[in-house]
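Working notes, structure below.
In this view, the complex is presented without one of its protein chains, the others remaining in place.
As written, the chains take the letters A and B, and residue 1 is the first residue of each chain.
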Amino acid sequence: MLPEVTKDELLYSHGNEPSTINKTGEWRFLTPKRSEKLSPCRHGCLLNGEIPAWMEAVKQEKWDEAWQIMSRYNPFPALTGYTCFHPCTEECNRGQLDQVIDIPAMERTVGQWRLDNYRSEVRPQKNTGRVAVVGSGPAGMSCAYYLNEDGYDVTVFEREKVTGGMFALGIPEYRLPRRVLKRELSLLEDRGIKFTTGCNIGSDIPLAELYADFDQVFLSTGAWKPRLSGIKGEKSRGVWNALEFLSRINKGEQVEVADPVIVIGGGNAAVDSARSALRLKGVNHVSLIYRRSRAEMPAGQVEVEAAEHEGVELICNSLPREINTGGQSVSSIIFDHCRTNREGLVVDKSRSFRKSCGTIIMALGQEVDYSLFDTLKKSAVIFAGGDLISGPATVPEAINAGRIAAMAIKARIEGLPAPVLFKNEQIPVGFEELNLEAKLNLQLQNKQEDPSDEASRCLGCGTCNSCGICYLFCPDMAVDPVAGRFELNMDYCKGCGICFKECPSRALVMEGGR
Amino acid sequence: MRIEEMNRESEMLYAGHNACPGCGAALSVRFLTRALGSNIAVVLTASCWSIIAGMPPLTALKCPILHCPFPSAGSVGSGVRRGLDAKGKHDTTVVVLAGDGGTFDIGLQALSGAAQRNEDYIFVCYDNEAYMNTGMQTSSATPFGARTNTAPYPLFKEGQKKDIMQIMAAHSIPYAATATVAFPEDLENKLKKAQEIKGFRFIHILSPCPPGWGTESGDTIHLSRLAVSTGFFPLYEIINGVSWKMTCMPEGKRVPLKEYLMGQRRFKQMEDIRVDALQEEVDHDWEMLMEKIGSS
Partner (left out) sequence: MAFEIMSGSQAAAVAVQRTGVDLVVAYPITPQTAIVETLANFDARGELGGEFVSVESEYAALACCYGAAAAGARVFTATASHGLAYMHEVIHWCSGARVPIVMANVNRTIGAPWCLDPDQGDSLSQRDTGWMQIYCSGAQEVLDTVMQAYLLSEELLLPCMVIFDGFYISHTYEAVDVPDKDTVRAFIGPPAFKAQVKPGSPANLHGLTTGDNQVKLIRNRHEAMLRAPDLFKTINSKFAETFGRSYGVIDSVIPRGAKTVILAAGATAETVRWSLPKLDNTGFIQLRMFRPFPREEICSVLETHGVEKVVVIDRNCSTGMGGIFAQELRSAVYDLKNPPAVQDIILAGGIDLTFEMLESIIKEDKYQGQVEQIWGVDLK
């Protein structure tokens, strides 16, 4: 009925074009940038593992990504998750807020995921070389893994019937479930690594022959020679050395043990022996006796507490003087009180006691058997690692040695310069440096059962762990969430510095200019 | 609030807007629009956001924005709500956005009228505590003792900050709440809660302004947090004008006000006697608030 309204664009001021054509990034005179500082967990890790990086992957439940990151430095997270003493956790800054992140549990989760989901396929052989590894313990397994990863043809020689070295023989079932170890080893075999068991290099096959047959050899026979105390009666019947004792048990062999049991020593082997002995039928009382104080015990505190909890009697500051036998085997030991001062051990023979026993387990540590080296030429180039070189040390150090050896062997075979090892000299980010005001991702205060929730408690000290605070607080929409991570968008960033100020991990720096 | 689950699609604010670096108001509107969703209509009165909204043909928000004259925010909101209802758009949330000037001063009449009529929309005041868009002049929301460009040293803002929340409580509106940008989850929860209530809802958001307050642009969140932890700007809700509830309590004792003041140039030359007076006022207001919360 009425004429049409004029369709004139200039009727009134209006617009619906997004303001995104306006590149406000041009306003900047300071620019935020990612900067990776050393996190304390990484600082403590003997494997130099990229813990915040894989922790972030765990948070996002990206198990494969977590495994990929872990395996750069540690191919056996399931095993280390159980056996490493985890210095990373001791340094964890979160402990200064509420509870440390349960890194071991996270490691086990990723490790177990890998064991459950990975179908290892035979690595394509690059025909670059054949390498022999002597000893199938942590160092040998690690070296074999990394060489195999690079396409080398690897054969592992093991003198025992079972593979795994210290994993299999030195560490009890209750600390490392055997099914986990078995699966780990089978994955290595699936990859094409050959294991020859029951073969003692040196006696069954001369070492020189290995050097002749293979392009390179890695020696990782560990430290198995028991250290002796030298006290009277040490060679009596009923006296075991700890490793022999544990080995037998872990191999499933019969072990004759008479109650009560006394374990002498303060390291992990001593504690393991005590706890293993307690689990044997017929053993009702186990004492663990150490010459220094409890605080000075080299064994992990968690292990010691567990032992006590299980009923092991702990006696400190006592040095064994003499072992007495009654009949065919041991009956008692005499101990003297001793303490440590600046000069060393001070023994007080006036304060001594006798303890009766049916079995004694000496856990005074191991030594390296260097006889294998006698068969080599003085000028030979030798690749060796693990306890064989360092003396009794730890699982992560052995694994690390294996990895580095693999790099070195590869370089040697391919005629490349020897790898340069980088040591991060940065000071790790301290707790007081973190900006915890936001506390948004700190709502989950205590240890969480769910791995993803637990991983979200990680503060990512010094590295970005995709907490998203920068994204949350950017007034200029200059942070983009991309596949679970957060990228700074320099087209729009005005350089206000809120992200820098608020980043809980202190993973950003402000640089001058655009 | 799981940040990892957030995505760009839920955000209503476009990049490329021309708010100052570190602008608290930009963050306030980002959070509140994200909380309310896309079915909203914004009424926007003269304030910094009139400019941040962009110059047509550009716009900075993914929803309709109706600009209106300075004093009229409360009234135009009433009109838009009724107009949308006449057109059958009952599900659209109407959000009226005003600065402190358009709420406390020139807009107070319209705010009061609309609140008294229990108009069915959400009135959001983003408060940067002065007329910032025109260059930092005093408003009744400016805190006691602050310097502005109409109260330059040795002058200072006399009189306390107007207690807009008590004014709103006196109107017995269904829902009033304070919020600030350092606590986005609290802010968004309040907006979501408000969205479900019918009648007049008022949200007062403290939005730090780096150029106006004389602070580093990167300190916006830090200051906003301090405002809460000193008790200067407590975070609470008022239901129906009678029931007061704290939503975000600072842990431990309240931080001394001086810590909050010292990072801001507008308080830099504040004489000790006035700092003390302001601390007393904050303490007193805190006690009164606690009483109201206690007896609710």
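Operating definition for what follows: contacts are C-beta pairs under 8 Å (C-beta built on N, C-alpha and C of every residue); 3 or more make two chains touch, one makes a residue touch a chain.
Owing to the predicted nature of the structure, the values given are computational and were not obtained by experimental measurement.
Chemist: Among B:Ser28, B:Ser47 or B:Ser78, exactly one should touch the missing chain; which is it?
Modeler: Considering all chains, including the one not shown, the answer is B:Ser78.
Chemist: Would you indicate which residue among B:His67, B:Lys162, B:Lys193 or B:Arg254 is in contact with the undisplayed chain?
Modeler: B:His67
Chemist: If I consider the whole complex, including the chain that's not displayed, which of B:Ala15, B:Val29 or B:Val43 touches that chain?
Modeler: The single option touching the absent chain is B:Val43.
Chemist: Touching the missing chain, which residues of chain B?
Modeler: 38-41, 43, 50-51, 53-69, 71-72, 74-87, 89, 92, 109-110, 112-113, 116-117
Chemist: Could you pull out which residues of chain A are in touch with the chain that's been left out?
Modeler: 1-3, 5-6, 8, 10-16, 18
Simple rule for what comes next: only the chains that are shown with their structure count from here on.
Chemist: Between chain A and chain B, what's the gap in Å when you average each chain's C-alpha atoms?
Modeler: It comes to 51 Å between the two C-alpha centres.
Chemist: For chain B, which residues are in contact with chain A within the complex?
Modeler: Result: residues 1, 3-4, 6-8, 11, 13-19, 21-24, 26-27, 30, 54-60, 62, 181, 184-185, 210, 216-222, 225 of chain B touch chain A.
Chemist: Within their complex, state which residues of chain A touch chain B.
Modeler: Within the complex, chain A contacts chain B at residues 13-24, 27, 59-60, 437-438, 440-441, 466-469, 471-473, 475-478, 480-481, 484, 489, 491-492, 494-498, 500-502.
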